[in-house]
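With one protein chain held back, the other chains of the complex are shown just where they sit.
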Amino acid sequence: MTAIAPDPTGPGRSAAASGPGAAGAGPATTGSPGSRALGIAALAAVALATLYGLALSPADVEMGDLVRLMYVHVPSATACYLGCFITTAASGLWLWKRTPGWDVLAGAGAELGLLFVVITLVTGSLWGRPTWGTYWTWDARLTSTALLAVLLVGYLALRRLDLDPDARSARVPILGLLLMPNVFIVSRSVEWWRSLHQRATITTLHPQIEGDLMVALMTGFLAVTLVFAWLLLHRFRVGWLEYQAQRLDLDQALDARRSEAGAGASRPTGDEEVAK
Amino acid sequence: MTHVGYVAVTWGLSFVLIGGYALTLVARGRKLSRQVPPEARRWS
Partner (left out) sequence: MWRDAALVAGRDLRIEGRSRVAISQVGPFALLVLVLFAFALDPERGVLERATAGLFWVAVLLSAMLTLGRSAALDEADGVRDGLRLSGLDPGGIFLGKALAVAAQLLALEVVLAAGVIILYDAEPTGIALLVATCLSATAAVAATGTLYGALVSGLRVRETLLPLLVLPALAPVLIGATRAFESALGGVPAEGWPWCGLLAGFAVFYSLAGALAYGALLEGS
């Protein structure tokens, strides 16, 4: 077990990509100076968005204070799409490069996508209730968002089953690659379909927002984007550690087998394994 | 403020969901960091 030596690089203990390789440091978190800075920025942005969203911006002429829900709902929807895009892109890159980092990223993107799609659906429903009197309406956005949630659940379900990271078959990445096309096709079809039944009144959850309200929305976007980035970074690192831990387990199991099999066979030592 | 309840619940739920997820993420990170030696943490 390596000893924990004092890390000279700063207030935080470093790990992961930006680590300086301090030989004795045994960091105990997925944090790093970079991620801490990002975290602080994210918190500041959230505070700003809360301030603007709940206090400084005026209520909308038509919607009243319900417009404040939009400041959470709209950026969340965007964050969800961003997560899905990351999953698809990373899946494609894995299929091309076959390095495990891309697969880890794909999983991280999907998980974040699921988090934010749930928030999108919940905030959308809560907006709909006082507005239309009902928690759910089959308008294009909500419907295709609901389907998107199911797509993500399915993808994550397949990931959980297909567990061996090194012998990872192409199943999960191909499903990931299909995610964005599915999202696109589904949302276009649903929009086309619902447009046949559009009422004259405002049915969209994305009314025109301008002036002070736009400022609040922008702060919302800023906050959600920074939070998303911070979450993605840490989710990636967690995923990477999981991958490494699985490989270590596998290595140890193989060595246990080998030493069972041959009396004079190579002695496994901890250093050899770790140095791979 | 009109619809105070809806605004409060919406914002509150969002904070809880995202914050809760962030906390579980950090916790998982700590637990895994203990299991994996530092060398394995670099980009391969």
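In this document, chain identifiers A and B correspond to the written order of the chains, with residue numbering beginning at 1 in each.
The rule is simple: contacts are C-beta pairs under 8 Å (C-beta built on N, C-alpha and C of every residue); 3 or more make two chains touch, one makes a residue touch a chain.
Note that this is a predicted model, so its numbers are computed, not measured.
For the chain excluded from display, the touched partners among the shown chains of the whole complex are A. Within the set A:Ala41, A:Ile174 or A:Met218, the residue that contacts the chain not displayed is A:Ile174.
From the options A:Thr30, A:Ser57 or A:Asn182, the residue with contact to the chain not on display is A:Asn182. Here the missing chain is touched by one residue of A:Ala28, A:Leu43 or A:Leu147, and it is A:Leu147.
On the side of subunit A, touch with the chain left out of the figure occurs at residues 95, 147, 150-151, 153-155, 157-158, 161-162, 164, 167-171, 174-175, 178, 181-182, 185-186, 188-190, 192-193, 196.
Going forward, only the chains that are shown with their structure count from here on.
On the side of subunit A, the complex with subunit B involves touching residues 2, 15-17, 19, 21, 25-31, 50, 53-54, 59, 64-66, 68-69, 72-73, 76, 99-101, 115, 118-119, 122-123, 126-127, 129-130, 227, 230-231, 234-235, 237-238, 240-242, 244-245, 247-248, 274-275. By the touch criterion given at the top, residues 1-4, 6-7, 9-11, 13-14, 17-18, 21-22, 25-26, 28-30, 32-44 of subunit B touch subunit A in their complex.
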